[in-house]
Every structure is written in structure tokens, then in C-alpha cells.
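Omission of a single protein chain aside, the complex is shown with its protein chains in their original locations.
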Amino acid sequence: MKLRIWPAKTKEKRATVLAGLILLQAICALFFIGDVIEDFREDGHLDNPHLLLESVAAIALVGGVIFLMIELRGLLSRVSDMQIGLDIAQGHLADIIETFFDEWGLTSAERDVAIMILKGLDNDSIAQVRKTAAGTVRAQATSIYSKSGTDGRAQFISLLIEEFLADNQHLGSAEAALNAKTTNAASPDASGETT
Amino acid sequence: MAAVAQQTSGRVSAREVAVWDPLVRLIHWSLALTILLNGTFIEEESKTHEWIGYIALGLVGLRLVWALIGPKHARFSAFPPSPARAVNHLRAMLSGDKTIHLSHNPLGALMVYNIWASVIAIGITGYMMTTITFFGVDWVEEAHEVIFGWLLFSVALHVAGVAFDTWRSGVNLVRAMINGRKTIPYGREVE
């Protein structure tokens, strides 16, 4: 399953560019408006074609600013929706993992080690991160494989991947989003943020 | 453990929330720059000084429009001007309440309205000084200078407030105003 991370980054870059353009256009509008005001103060009337052009430019720029602001708001809300979807998917994955760990009766230390195995760390690296002996990690890993009914690292990893892949068809859909929200005491992300 | 936990499930890690959109951040730092320039390097009686002043006015104007039509956290509704709320927030902080505000907290809200109002007042008095009616009129020039002094004091208070709130809440507020995201420590309620 493709967790579409980079389109979000691209959208964020676009949002930043939009913001910059809004600022630039606003300053240009300011420039023309200032000119019109100054000329008006000197002449007292606005029929000079030069002034007319400047007024039109100012109005166009202000219109552009408002339009781009609305565009930017829309873009940001799409990014936010994507992020929520992603959070829910990640929360969903986290819940699946938790369910398995509960089923297998892994201790909390074993859970930590199991996650790191899934992340691809070897026993020595795990020992370093946890600041324990490599022997301790080996013992914990053995317990994990035994409890999960797997032969070793490779089988353990593939067991979970299979589960994620099996659930794949649900992860992208709105249904799953709704289900994830209502079924679980979900991740802090979904419940913690209030309006 | 913390380093790994950060990347696994949402359960045991801090979480990142997108709060400040690019326009809010851009306006914030641009405004800070205009205040810095006009307050220090740029000569007072120069055209550049005037133009930077008008740009500052424009930036505040832009922000006010954005506060009307922008995304959730940028809007007035997310940080209403309310001394009552500010007092409540103060009380809550003193009694150890650790709730984190995603947008400006009530005290911070008062500060931003203060800063915007000050910039507007400074800009308007500045413009007035270029008009025949108010050219060389003492009170306009005085007001311009006095309010600017107040602004500098407010900015100092603002910086101190940000530092304090960063320490108290555990949320890096300066970084949030740079990359837009607040990292909420695990287990904290947000509002």
C-alpha cells in the first residue's frame, strides 16, 4: 500500500508559494494605491489616464490577493484532510499491532523490541537503543517469536506485513476512516483535538 | 525508547499539529522585520522609513483580512480579544492547568491585538505627518514616537511571554512559528 507522503509535502510547498505571492501582490497593490492617493492629493481629480491605469492595476491586484487567499485556504484544508486520513490510517495500523501484542501476551519490554524488529533493527542495534545487553535482546526476541508462533525474524516480520496487506483494501476508504473513529478508543490524535 | 516511540503509534508519542499556515508565518516575520528596520537602521526622516511603515500597515491589514477568511487557527474566532478569558487563563496556569492552546492563548491574544493596534496607530500618525493639515503638528509627532516606544516595550514583553510559555507548556513556540507545527507533549489536552 502506498502511503502517499510526498503529495502532502508538495501541497505544503505550494501553500508556501501561494502565501509568498499573496504577500507580494499585496505590497504591489499598496504601491499603486499609494501612488493613486498621492496623485489625487496633488491634482484633486482622477481623470488622468495614468491614474486610471494605476487604479485598475490596484483593483486587479487586490482582487488577486483575495482570490489567492481563498485558494490558499482551500489548499490548506485539503492538506489537513489528507493528514487526518493519514493519522487515522497510522492509528489504525497502530491498533492492529497493539491487538496482536495483546493476543500474544507480550510484555512491555517485548513490545518495544518487537517494534524495533519490525523497523528493521538488528539485535545489536536494539541493545544499543535500549541500553541493555545483546543477550537480553536475543532472549526477548526468542520469546517474541515463540509467543507469535513464528520461526524467527523474517517470518515474524512477514506475519505482520501480511496482516497489513490483508487489511489494505480498507485503509484508503472513507468507510475505514469512519470505522476507525467510532470503533476504537483511538489514538490521541483523533480524540484529543477539539475545535 | 522515546526516539523509537516517536515514530511508531500515536499512543506513546508526542504529536505534531499543523497550526500556523504559511501566510500567518510570513506576515509575522515580515512585520517583525519592518519594526526592526524602522526602529533601528532606517533613518527617521527618509522615504524608506515611510515606505516600510506603509508596508507594516499593509501586513497588518492583510493579517486582519486573513483572520476573517482564513483557516481555523488563523481566525479571530480562534483567539477572541477577551480580558476575562485572559484572567481565567492566568488563574488556570497558576493552578497548574496544563491545557495547551493551539492558536494564540488568551494572554497571547491580547498581545497580538495590542501589537496590531499599535502598528496601525503608528502608521496612521505617520501618514498624518505627511498631510498639510497635520504637518509639523506636535501631538501627532509625539503620539507617533510614544506609541512606537510602547510597541518596543510590547515586543520585549512578547518575546519574554513566548519564552515563558515555551518553558511552561513544553511546546516549542518559536519553531512552531517557523515550520507551522506545534509538537504537543504526550497526554496533554489541547484547546
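By letter and in written order, the chains are A and B; residue numbering begins at 1 in each of them.
Here is the rule we go by: a residue touches a chain if its C-beta (ideal position, glycine included) is under 8 Å from a C-beta of that chain, and two chains touch if they have at least 3 such contacts.
By our rule, contacts and distances are computed from a predicted model.
**Q** There's a gap in the complex where one chain should be. From "3-isopropylmalate dehydratase large subunit", "Electron transfer flavoprotein subunit beta", "Peptidase propeptide and YPEB domain-containing protein" or "Raffinose/stachyose/melibiose transport system permease protein", what does UniProt name that chain?
**A** Hidden chain, UniProt protein name: "Peptidase propeptide and YPEB domain-containing protein".
**Q** Considering the complete complex, which visible chains touch the unshown chain?
**A** Per the touch rule above, the missing chain touches B.
**Q** Touching the hidden chain in the full complex, which residues of subunit B are there? Just list them.
**A** The list for subunit B reads 130, 132, 135-138, 141.
The rule is simple: only the chains that are shown with their structure count from here on.
**Q** Taking each chain's centre as the mean position of its Cα atoms, how many Å separate subunit A from subunit B?
**A** 25
**Q** Sort out for me which residues of subunit B touch subunit A in the complex.
**A** Answer in residue numbers: 1, 3-4, 7-11, 15, 17-18, 21-23, 25-27, 30, 54-55, 58-59, 61-62, 65-66, 69-72, 102, 131, 184, 186-191.
**Q** Under the definition above, what is the set of subunit A residues touching subunit B in their complex?
**A** Subunit A reaches subunit B through residues 12, 15-16, 18-20, 22-23, 26-27, 30, 34, 41, 65-66, 69-70, 72-73, 76-77, 79-80, 83, 87, 90-91, 93-95, 97-98, 112, 115-116, 119, 129-130, 187-189, 192-195.
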